[in-house]
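Of the protein chains in this complex, one is absent; all others appear in place.
Each chain carries a letter (A, B and C) given by its place in the written order, and its residues are counted from 1.
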């Protein structure tokens, strides 16, 4: 081993200058299928348990095992949750990528590496910590397969030593991770300790340390897909259909778990049905059928599934059938980085299907919103009798996020305008598509309603107010105009945008996970470039009036998003009055990696000439 | 019979005032499946053969037989080809709609009707001509079924008498229609004559007459679908796939006829393959496969098929595979007036598929362009290695249009950047996605190329320049940016817009079949309201630079189209600089009926405050 | 024997008249086989005394798929997308398991664009009556071949079909449907009994009903014309249906009939016309269909029936009440559950 020395306890004694406390990105480079996920979660939780705000991002390939994978853990005393571009501390476990990985560490950073990789000579500006992982775990087990897994937990121990993580918290996190699996628990605890002990020999030569804070008390850690699943559970979903696709599968798989646990009666009867459909066309078809028949029905998918749902989406819009679709966005077509994050389905989903369709979109930015918007999506779908798309993304859906616990829905479930047998008795008459209330939303009946006037014939737009077949231009135009009116009404019913800042000339507008980079970028802009911004986070389409107002009160509005073509910027341009549309400035990029603040700061400042 | 008198020969002797020559709309109201199509075509052709500009529009329901159908024939000495709202002369054959039909005739107009319908008392401001059709054809045949058919040809004879059509031309048209079917020929000739003779008893009391002109010499009559089929034939299409759907079926059915006739060698070998696919997903999949393998491949469909093709459209864009898709647009979802015309697929097709896709669209306005753009579509698809959508519509595709004969393509077929074995020998190297020429269009090889370096692995966007699998952000972003560049390059390669007028402050912009109403509306605006307009007819997306220039040189530009939401206006707003986008004024309506000039004139004048 | 359509009584056992089962006036061609099937449906529903409000009708796109408008106006109906009726019906019937599901499709709607959803519906044994109004062509788009067109069948234009037909019955049996029959729109008696039994069965009933298209596929050279089917019809059995609310009277010599007890207590009696054919044997049924196909026979009758298999609804352990109308208390877990979950995530 090249370097050997005792670890130091006094940060001021570090060779690298001032210590950096609770503010760093640790990147772990491994291969997938090697069990590193558990180790990374333990690392994340340990920091969390020490009261330090933390976020984790998994960057994984589209295969099952053996390809390079990275996990980055960011501790941020300021509570920033976005990805940080710079790597402060690298754990290099993968020979294949080690050289490139090392090249990406920021000067002054550090590298923990598997000793046989011999990376220490690669750069002079980093602290290198070689660790003989095989040797460390060799004493725990002789089983080669197990050894491979335990190497990972060992690096957690090494990091604990280097960062001064509390081993008690590491142990607690391991307990949480392996629960009742006694054998696994024991082995992993041993591996962590082996790492911790093995690292005693390393001389600390980097400034990074984690110190206990009190910024995570009461909080939970959860991924967006689980949060959305919980939302659906409490929304009272009754039919769930799906066709597996990354990154949405875990939403449904988690939901199935919750439904089995909390929605099966003592008689063994389930108050739900889950159907693994044969494909996405069937998945959405079942949801449309169920929504028509009165169930709260949903499906979850990603881009390719959204494309396949186009025809049904149009039918849902025109025949006015409630449906909830979660789109956990990823990149490109099936063979285009399916395991990378994106906000690339906004435009095509807004107008999904031929003809003049338009859909309600919701944009959760946090796991809390994954939960609350799932609930709202069902109310909106039934309230407006139309498909509602919740546009999450891989970063939000599959990564772990810190959050306040979710609030139990205060509103009772709202099932929209449905006429019962008794209503029909009272009213005498029923016209499915008659705009009785002037809001474009008409009354419906459910099949099975025991009244001779309840039935109507459902089809696309070839009908009059009584749902009778009609090809008359007047009927048809009237109906289409009502649909447009209805959608316009949704502006004030969808989640309102959230504003931050006041009185700046410049606006920033974002949605979904881009939010986290914006929070940080605004601070950077203020601090580093003296640029003040106000911020509006859009949470739904069609746009609420506040969105227009934001443009009215700002000279320029930077619309930041994670796609190539500036898709939300496009929707804004279509919706805003021309003089306001002229204020749109688009910052749109897609790299497959979650958006970081630095990129936004730099591009915005450049565009502002600062 | 109510009125009986001899027909007059001298127009000045008409009771209704000045004769109206070669300027009228004749509307025939029948039921479908009654054989009226042949009669209507004969009527159309007769007027055409008399040298008078004429157009015909069929308004039919979405069923096979027994429902109300209308056909309107417009003769226009000025050469206007758009639908005219007003009906001058009604032929009322359908009891079910007769009352409403009569209500729609303009005051001073005339009604030929089946005598038993007894319509004469309905209005006092029309000339009514009762005709005992059953009696007229009763002497020709005893067969009830045949009688039903012949009644229709009889009204052509009646109209010939009333409008002074030349019976010799009627006969010629009947010959053309029934060709070698001797029996049908004979019966129909007899029926026309019976009508002509039967009408001798009518007293002419309306001003409408057809007089020979010389405005159709050399011209042809053809529907847009046949024209597009011919275009594909001469483009050298080699694979045609389809799944039947109105209004695109006849495009392929006609094409099959031409291919069988002109593309089978003396050895019985076909230089083409036609596959009736199991659905539209398969139809486009086959086209993509064939395009990849080097064939000129196409399919034709309508809105529902376009929606189903979304996923493949994205793959085609991202994997860069040529494909030609004809979308003969119709209204709404499957059960939303599938037999009515529309321009409703523009926006969703431009961005068809999830992710940042964008497609080349062509907008034929005339049958001639159906022909020429079919040829161009293949060159563009292969030139840019991407799907190209030709957006025709029901009105253009299924109705008969007068046109100059089509010109034989002067350019040789351009097959784009394809490397042969010899090229590879010479170059030594081959990188499928490397932008050698700087235009974003890269070189490809075809499977079967006999060179060990020819092969590459085709997938979506997860590749580097050498088509090797890559998930690197740089590769991915670089590739996506190249694709955007490529599409930008298409602006100058697609059919340029066509301008009319010069120096007006106001612009009108339209595309596809809306063109014909614009031509007439501009004359009306000038004549009736003193409004001068310049006109730009857009023929493709992405927009050529001339489109931007048109906005630069006009204060306001009225974008006229046949959909609810102003879809081309939306694409323009996204593409134009904000200050130009502010000049967009949208006139968008969809009634299912082809656009008429009067509606445009009135709405534009109103918006101009005139 | 109860299955021959009896002289229509004025009202049925729930007091409704046949008028209560009618639909709008058909807009299909006069003589279209689909119209006859609509009439049989009206009769069967009437005679079984089904409450129309309890029926949900589903269809795809095509002339056949329009026909739900022409019967049972008092039932909800969903005219969905081409080839996608199965998924819509599945969703709706899971949402409300108390509905009697009746799906009407065409051969194009099912065997061409819809074959994927068809296959998977059959696998699930969803309780539904799935009718294919099978004319071998796409009627509504004017007469192109569908995937059930027989090899060598010709269009009026002279175009010959060169592909093997898909036998939807053989498929359905193999895939898991539990009541599979083939009939002919022109065979009133057989179709009537078959539909009654279909209503009584719980599970997927798949009926392929040859239903000639008089406009596009009723000529010589077509194997789906009235003339051809009449000539090649090979009925497997003589069907009689005895509803649960009626008594059975006639007895047959042993071995000549197969008696099937249906879920609602009614009985389907099949008097064998073919030696040894037992519609409870899957392998035999498929074999016999393949043989019939090779011999250009149109084998009609109840091809396969299994009254013991669990239906999809059973497998999902759904409660008796419709999911669609469960009250909030049943579907939104209490606050304590959220607390528990949050605690676990801390």
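Methods note: a contact is a pair of C-beta atoms (placed from the backbone, for glycine too) under 8 Å apart; a residue touches a chain by one contact, two chains touch by 3 or more.
All figures in this text were calculated on a predicted structure; none of them were measured in a lab.
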Neighbouring shown chains of the undisplayed chain, as defined at the top: A, B, C
Touching the absent chain when the full complex is considered, from B:105, B:136, B:245 or B:297: B:297
Contact with the hidden chain (one of A:195, A:304 or A:322): A:304
Chain not shown: contacting residue from B:228, B:281, B:441 or B:559: B:281
Selected from B:108, B:409 or B:501 as touching the chain missing from the view: B:409
Touching residues (missing chain, whole complex) on chain C: 112-116, 119-120, 123-124, 147, 162-164, 166-167, 170-171, 174-176, 282-283, 286-287, 290-291, 294, 310, 315
Positions on chain A contacted by the hidden chain, ascending: 33, 62-67, 243-246, 249, 276, 278-280, 304, 333-335
Touch list for chain B against the chain that is not drawn: 218-222, 230, 233-239, 241, 258, 262-265, 267-275, 277-279, 281-297, 311-312, 315, 405-406, 408-409, 412-413, 445-452, 454-459, 469
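Here, only the chains that are shown with their structure count from here on.
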Length of the line joining the C-alpha centres of chain B and chain C, rounded to whole Å: 40
Junction residues of chain B - those touching two or more other chains: 62, 304, 333-335
Multi-chain contact residues (two or more partners), chain C: 79, 81
